[in-house]
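Complex shown without one protein chain; remaining protein chains in place.
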Amino acid sequence: MRGIFFIDGIEHEVEFQGDVTLLELLREAGHTDVKAGCHTGECGACVVLLDGELVNSCQVLAGSCIGAKVLTVKAIGDLHNPHPIQKALVDVGAVQCGFCTPGIVLAAYVLLKDNPNPTDDEIKTALDGNLCRCTGYVKIIEGVQLAAKRMNDNA
Amino acid sequence: MRNFNNIGKNVRKIDSLSLATGAERFVDDFSIDNPLHIKLLYSPHAHAVIKSIDTSKAEATEGVALVLDYRNTPDALHTTAGQGFPEPSPYDTRIFDKKVRFVGDRVALVAAETEEIAEEAIAKIEVEYEILEPIFDPEHALDDDAPKLHGGDAYAPIPVEYDPSRNLAAKVEMSFGNLEKGFTESDMKFDITVRTQYASHCAIEPHGAFGVIDERGRMVIYTATQVPFHARRIVARTLDIPIRDIRVVKPRIGGGFGGKQEVFLEQLVGLVTWRTKRSTKIILTREEVFANARTRHPMRTRMRVGAKADGEITTIDLDCLMNTGAYGSHALTVLSNAGGKVLPLLNKVENVHFLGQSVYTNLPVGGAYRGYGATQSYFAYNQVIDMVARAANVDVLDFFKKWAIKTGETSEVFRVLGEGKEGVAQIIRSCGLEECIDKGAKAIGWSDKRGKHIRNGDKIKGVGVACAMQGSGIPKIDMGAASMKMNEDGSFNLYIGATDIGTGSDTIMAQIAGEVLGISPEKFIVLSSDTDLTPFDVGAYASSTTYISGEAVRKCAIEIAKQIKAVGAEMLDIPIEEAEIENGRVFLANTDKSVSYEEICYHAMYSHNQHQIAAYASHFADESPPPFFAQFAEVDVDIATGRIIPIKFVSAVDCGQPLNPRLAEGQVEGAVVNGIAYALWEEYIFSSKGKMMNPRFWDYKIYNTRDLPEMVTILADSYEETGPFGAKSVGEIAINGPIPAIANAVFDAVGVRLFETPFTPERVYKRLREEGIIE
Partner (left out) sequence: MPEIEWFHPKTLSEALCSIKEKSAVPHAGGTGLLMGGLKRHVLVDLRGLGLRYIQEKANCYEIGAMTTYTDCSKALPRENILAIALGQAASTPLRNRITIGGSVAIAPMWSDSTGPLITLGARLKLAGDDSRVPIEEYLRELEYRKASIIEFIELPKIGGAGYYHRETRTSFDYPMFTLSAFAGGTSPRVVVTGVRGKFSRLDLAEKALTGELSIDEAVKNIRLEFPSKMQASAEYLAEIAVVEIRRCLNKLVGGQR
């Protein structure tokens, strides 16, 4: 089947099978920044924003979201113009192997959009679908708090 | 506190922004030209011989390029353990074997144009098995009538005790003093047996590798590995391909923790690539990572202790039985560490005996896992110490301060117990344990909570402590090397074999080199772990990177500094003895006369006495200075349900001079959270036929953000004179405290000892009932 997807603002016309997940479609389209950790919706490495909502792309069938707007970490910021969330995570040492980091950035991004002053508990809940084995989460939470503070200071 | 320019600073990790923006590439992220995809057929039986195997239908499937099994693959016995050569692990593994030894052992491989075709073809392979009696219980693996996994052809490449005819994969024994006499003369005796369980590393990136043939016909393998040089050597030897025809590259790695210190996919990729001359790729599914890769060795530890009435321990008898699963990867070395990294802590004990045995069972294969044997035996060790202190009416913190090893002291264990050979005597030159104990106790609120049984409904509070040491590399064995060359703008290429698996070693190496040369770490372009371009390094394990590889970098930078000074002196027309390096310039001492690094490099490359400023250095160490910690757990025990709720966890760690405090803290925090989940929840559930039933995060539970207790990390003020700028390593140690600290906290709360991990609510509930806390 064919369908149009808007990935990071760019229109993609894709030919794909009915059982293909959004994760597979994104990676085939070159978005290796969307990672595959388990394919069962349990690790969160594959999260993207689908029409503004954080979802596990491995749990979304592409056939059910034709025409949708997808945002990956590449839309949030890049090396030359990083988002404050990315900078804050880097500054506090919250990025070790980095495999979970794109997902963390997206989860934090959508949290701070709705809730610019989150408590630690609110951060933990927003990130509760993102597993990390390297950091123990301590500096990740610190990084999101720092990002919130910096974004509010600049607002 | 010492004052450095780069050392001890929270320099941003070199790759952290590119990781946070999704720019970095992991193994699965490379564009490869038209690869073949590998899928594997696994044994459904725990113990069987392949009577017949028919792959014809699979081979005939359109899109299938190659089908492999024991009949058409090299049958060299080897170990998949990523260790130095000759490996201290038995050679008991073939790429494909006629015998299968656990549910999930490999039977055959299909390489096809797509993953779907490969899976389709796998389903068409017909295998007839002769099912053999399996052995699952390690306590009976050594029995005369136990089924035997390995035949007479399996062997140990180094002269150690190895007896597959008895299912004995490894044995370690050492003693000094007089055990009998020690026990007889003791006022108090203690005897506990504890058991720790299987675990999976759960690195969020699954294992994977791909191979390509380059323009000159060499094979290039990109792999998610902690040990690129061992991978190259093992692939060469098992496939009988010259080392010079193989290049192994480590890209970004999504976590390892020991799970990627294993060479078990590279041979497959190498074999298919070499035979077909096509690119080949394999990425394991999460189920395969759980059930078919490597695990933490389960261990039964019995510890008998004799002590005087005042608490002085005079006698320790440590008996470890380790389940190595179907193959003996790391069977000797993890076992040795269960004694070797633990016993020296109480170095004044006069009578010590350690017996370790690793046995084969028809279960998943153990391998390297952060903590590496010490995690398992510290469970017994730290609980017994708590018991002894209580029996002697001594505060356990004072007990540690009095009896633990100190700066300037040694332990007989260092001399006697190595990894497969005699140990290496050493003196402790840095030990911040006392500071760790004091600061940690304060942070947890020890005196306000210990022994107070603070109650809140059904929840009773307790605090517990555990102390430990680890190592910094394997003395006289682990080696790392570095090379550097200068560029015209005063920057340097730094080539290191050392393997950054997310730890940030690339960054701290730049910090070390920058400290020597008086410039910012940003002036170094670090390239690591490419067997064509970087010099050798054993890889990321044994907590060797900071201490060993870091010292190689420091030595290399010192050589560079000499050359820079020589050119600078020539340019300034001064004797070299009067040249000094500062801030990226060479000065005539005590004057303003100077030249910049940039000017020096242009001069050396183009103007006069032309040469490339470059250097190279290796390092191995004669000792392995241990990091130390004191870890404290505060828990609430729900006595109505048995649930342990971790409230606060404090780690006070001595890793010498932390080169990069945030990265060092990150190592501690990650290890602690892994350790707590391992203590409370992680386990492998097996069917009665030996099949692993929970190979998914659905039923294998690790911590997420909402599970965290309050976490405090303290780095002690310490300095190790033999380490680069005072550093010791810190990668593993912090995983060793959660189990015993939590067990000791539970005892503090409810007076019940725990002997089996994970401490699930049901297990604790059963113990509370056994001890009469619950009717």
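We call the chains A and B, going by the order they appear; numbering starts again at 1 in every chain.
To be clear about the criterion, contacts are C-beta pairs under 8 Å (C-beta built on N, C-alpha and C of every residue); 3 or more make two chains touch, one makes a residue touch a chain.
Everything numeric here is computed off the predicted structure, so don't read it as measured data.
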Of the listed residues A:Gly77, A:Gly93 or A:Gly129, which contacts the missing chain in the full complex? A:Gly129
For the full complex, which residue in B:Asp75, B:Asp310 or B:Asp699 touches the chain that was left out? B:Asp699
Filtering A:Thr32, A:Asn56 or A:Gln145 for touch with the omitted chain leaves A:Asn56
By the document's definition of touch, the residue of B:Ala677, B:Met692, B:Ala716 or B:Val730 touching the omitted chain is B:Ala677
Over the whole complex, note the residues of chain B touching the chain we left out. 116, 640-642, 677, 681, 685, 693-694, 698-699, 701-704, 706-707, 760-762, 765
Sites on chain A contacted by the missing partner chain, in the whole complex: 1, 17-19, 21, 40-42, 44, 47, 53-56, 59-61, 63-66, 107, 125-129
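Here, only the chains that are shown with their structure count from here on.
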Whole-Å separation of chain centres (CA-atom averages), chain A against chain B: 30
Note: in the complex, chain A contacts chain B through residues 32-40, 42-43, 45, 72-74, 76-79, 82, 86-87, 89-102, 105, 123-125, 127-141
In the complex with chain A, residue positions of chain B that touch it: 10, 12-13, 15-26, 28-29, 201-206, 252-255, 257, 283, 285-286, 501-504, 662-663, 665-666, 669-674, 696-698, 702-706, 708, 711, 713
